[in-house]
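Shown here: the complex without one of its protein chains, the others still in place.
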Amino acid sequence: MDFSFTILILALPLFSFALLGLTSKSLKADLAGYAGTTSLLVITVLSYLAAWRYFGGGDAEAGFGTTIAMNYLWLNFTDTLQIHIGILLDSLSIMMLVVITTVSLMVHIYSLGYMKGEKGFQRYYAFLSLFTFSMLGLVVATNIFQMYIFWELVGVSSYLLIGFYYERPSAVAASKKAFIVTRFADLGFLIGILMLSFSTGTFDFDALTSPTGPVISQPAGSLFMGLSVTTWAMLFIFMGGAGKSAMFPLHIWLPDAMEGPTPVSALIHAATMVVAGVYLVARLFPIYAMSAPEALDVISYIGSFTSLFAAVIACTQLDIKRVLAYSTLSQIGYMMVALGVSGYGGEAGLGYMASLFHLFTHAFFKALLFLGAGSVIHAVHSNMMTDMGGLRKYMPVTHVTFLIACLTIAGLPPLSGFFSKDEILVAAFEHNKIIFAVQWLVAGITAFYMFRLYFNIFWNRTPEYHHAPHESPVTMTLPLSFLAVASVFAGFVPFHELVTSDGKAFETSFHVLVALPSIAVALVGIGLAYIMYFKQNERPTKLAASISGIYTAAFHKFYIDEIYIFITKGIIFQFISRPVAWFDRHIVDGTMNLIGNTTVAASVVIRRLQSGKVQLYIWFFASGVLLLTLYMLLQ
Amino acid sequence: MTGPKIIFYILAAAIVVFSVLSVADRRILRAAIYLLFVLVAMAGLYYMMNFQFLAAVQLIIYAGGIVVLIIFSILLTSQINSKLDPPKLGNLLLGVITAIGGIAISAVTIVKYGFTPANQPAIEPTMRTIGHQLMDTSEYGYALPFEVIGILLLAALVGTIFIARKT
Amino acid sequence: MNLSSEIPLQYMLVLSTLVFFIGLVSIIIRRNLITMLMGIELMLNAVNINFVAFNHYLFPNRLEGHFFTMIIIAIAAAEAAVAIALIINIYRKVGTVSVDDIEELKY
Partner (left out) sequence: MNPLLLLILIPALTMAGIMLAGDVKQARVISAVGMSAQLLFSFVLLYWFYQLRQSGNTDEMVFVSTTVWYPSLNIQLKFGIDGISMSMIMLTSIVTFAGVFVSWQVEYLTKEFFISLILLATGVFGFFISLDLFTMFLFYEVAVIPMYLLIGIWGSGPKEYSAMKLTLMLMGGSALLLVGLLGIYFNSAANGGPLTFDLMQIAKNGLPREAQMFFFPFTFIGFGILGALFPFHTWSPDGHASAPTAVSMLHAGVLMKLGGYGCFRVAMYLMPEAAHAMAWFFIILTTVSVVYGAFGAIWQKDLKYINAYSSVSHCGLVLFALLMMNETATTGALLQMISHGLMTALFFALIGMIYGRTHTRMIDEMGGLMKVIPFVSVLYVFAGLASLGLPGLSGFVAEMTIFVGSFQNVDTFHRVATIVACSSIVITAVYILRVVGILLLGPVRNNHYLELKDAMWFEKLGGVTLLVSIMIIGIAPLWLSNLLREPLAAMLNQLTN
């Protein structure tokens, strides 16, 4: 099969970025938006075409293979370590292509309405194109270094988009924070790459992840602190993934990243970029599963903890986008858990499949939630829950789609969230009961905070609005409707036949024992939320007061931000950077000046000899000659 | 005591005495005149050593030229009757001690060193020989130094005019 | 006429030494520029005596010392001319010819 057309998938957004970036203001705003959207539409079609060809042409029983559509040498380090820029197509990357292009297209369309009239509209679309390009480049990477390259590009486009409102100091700070935190994580990623590539002599995913290849079948022998070099490398690489996917304790940038325009949050900070970490682990999964199981355990614990931690915080936040951000954290935690508890191949790879399944469904419903929230914000001009309420009358489409999304994320059948979450719980149940229990609990909390959000926005008391809120334009409601449909039906995609750890299909079975309790706990969560938030009442405040310690801590995000600020401002700036600057000025430079000053001081002393008294000079000269003569005579 | 010896002693005494006087006298014009005597006595010394031409040059240039120049400049820069400041004691001590030390070192060296007297036949420094050698470019010819000196004198001439002219 | 039988070379050399150091003393103790110049002339002449004497006593077959002396005399003339031009110029500018007062170029 010929997949050479896929090069357009990379080329088009890059071209549209260059075009929009270079012409910027000279292009009319509308035109820029349409140009960007059109190019994305083409890309979406191409991705679907690729998916259709790929899955249509392969045989699920025998397993889908890997196709390298193109591969250009970009830079060579040594004879074996070379960076190629290429396109690798397998079930994983095709799935990601579909998700990214779909959500991105929706966001492009949505932004036509949402961003209308904003200053820098062209810039916005240019950045979106850049992001799309980077994200697509990331998922089709043929080698880990190409992935790193696009990983960084994704980071910078995220930086640019978060800081889109660059005149707002909070946006600037948030973008800076996001970039630096992920950059710190990328340092780990880079070190991991260096270690891995050195011990294996290759960057190529093909060679790295082939179960029969040299990398996995010949595990690195030497141990360091009880773990093999490969394990360390994989842990470092996971650090990069954790940074991008905002796993605890590198999660702090994500809530702040909500300073960006809402569609951006939907695209980057909910559906696509933040799952790059999951994608990374999935991409290298064979190595994790076979050469570094300890690393996999770490991943599952971190994922599990993050999901619980974030869910608790989400219950207390008032900014609706932040609630959604913490919800994203929590859901990505789910995906990580699923990967962590998975094995490789066949039935054992259930977790892997479940993780990607959840990634898939989550992309739709979380994008929907964000876009819905954006629609609400667009109408109310505020992010705060306290400024909202009773909006169901004003915004019917938004209301319905938002409700669907909430039900989906709560995991009620037959919506897509139920299926994917159920698979994850099954995988966890089979692997580790404690993790299962935690995830089960989190499912309940998720339902609770989502419906807290839902009730607070669309029901509850109706505050005084300055202008009556109105439904969003069709450019915004259309994507909402589309995503709602996708959220409902995405669960019926036969993932276990398409995207599996070894590419071969396997059978999944429905576990009543797991499914029923999870539905039950979701219903309990929804019920609690109904009691507390459906109508305005005193219960929430009372409850908050009764557990004020935990509540305040959660409300302040468990003070992680403060710890970070203490470390960066307090320790790195004040205790390293400032002394270094001082040291440089006063000690190093001081030494140099001291040398200079000593010379000057010495010359002040010596110049006294040059008195301007000619006769003295003559005497010096004459007596010098005499002394020399005497010396030579006496020899 | 032969004739030459007597003449030498007289000349030597004149040279030393007048040099000392020229240094010691605080009236500057007199000092210049003492210098003139020293130079003339030296011309006599050259004459004794058979260098008549050199003696003549000494008389013409030094006695006739330089000393006159010095006297002119004295007249231009100071009063006839004014006396020079007495030397500073420190300078005097330094100078005299250095001079005595130097004289001692040199004299000892000179006396101790055994000069081998010449055994080649002497040539007469006649005007002809001098003229030939001065214009000669072969060995023992001094054409190049002669020309260089010419240029030097020219440069000095120009320089002097340049320095001394009123701006 | 050959003096070597009458007067030893050393006499000449000692004489020149005496003159040389008297000149040196003159430079060191006198502060008037013209007197200092006279001291220099003395020293030059002392050197001339040496040259001439060496020529006469040790190398009578050549005229090197003779020519050296001539050249020195020429240079002395040039030097004196330039020096006196400078002295007069200094006198015009500063109003004195004492070295103690002319020390702007120190440091």
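Order of writing sets the chain letters: A, B and C. Residues in each chain are counted from 1.
As a working rule, a residue touches a chain if its C-beta (ideal position, glycine included) is under 8 Å from a C-beta of that chain, and two chains touch if they have at least 3 such contacts.
Note that the coordinates shown come from a computational prediction; the quantities given were computed from them, not determined experimentally.
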Interface partners of the hidden chain - shown chains only, full complex considered: A
Contacting the left-out chain in the complete assembly, out of A:113, A:163 or A:277: A:163
Among A:45, A:474, A:545 or A:580, residue touching the chain not depicted: A:580
Residue, one of A:5, A:52 or A:77, that touches the chain absent here: A:77
Chain A residues touching the omitted chain (full complex): 73-78, 81, 145, 148-150, 152-153, 156, 159, 163, 166-169, 172-173, 175-176, 179-180, 183-184, 186-187, 190-191, 194-195, 197-198, 572-573, 576-578, 580-581, 584, 588-589, 591-593, 596
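Going forward, only the chains that are shown with their structure count from here on.
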Selected pair, greater C-beta contact count between A-B and B-C: B-C
Chain centre separation (chain A, chain C; CA means) in Å: 94
Distance between the centres, which are taken as Cα means, of chain C and chain B, whole angstrom: 6
Separation of chain A from chain B, taking each centre as the mean of its C-alpha atoms, in whole Å: 99
Sequence positions of chain B contacting 2 or more other chains: 91, 94-95, 98, 102
Two or more partner chains touched - positions in chain C: 24, 27-29, 31
Of all residues in chain B, those that touch chain C in their complex: 2, 4-5, 8, 12, 15-16, 19-20, 22-23, 28, 31-32, 35, 38-39, 42, 45-46, 48-51, 54, 57-58, 61-62, 65-66, 69-70, 72-74, 76-78, 84-85, 87-88, 91-92, 94-96, 98-100, 102-103, 106-107, 110-111, 115-118, 120-123, 125, 129-130, 133-134, 140, 142, 145, 149, 152-153, 155-157, 159-161, 163-164
Contacting residues of chain B [partner chain A, same complex]: 91, 94-95, 98, 101-102, 105, 109
Residue ranges of chain A in contact with chain C within the complex: 607, 610-615, 618-619, 622
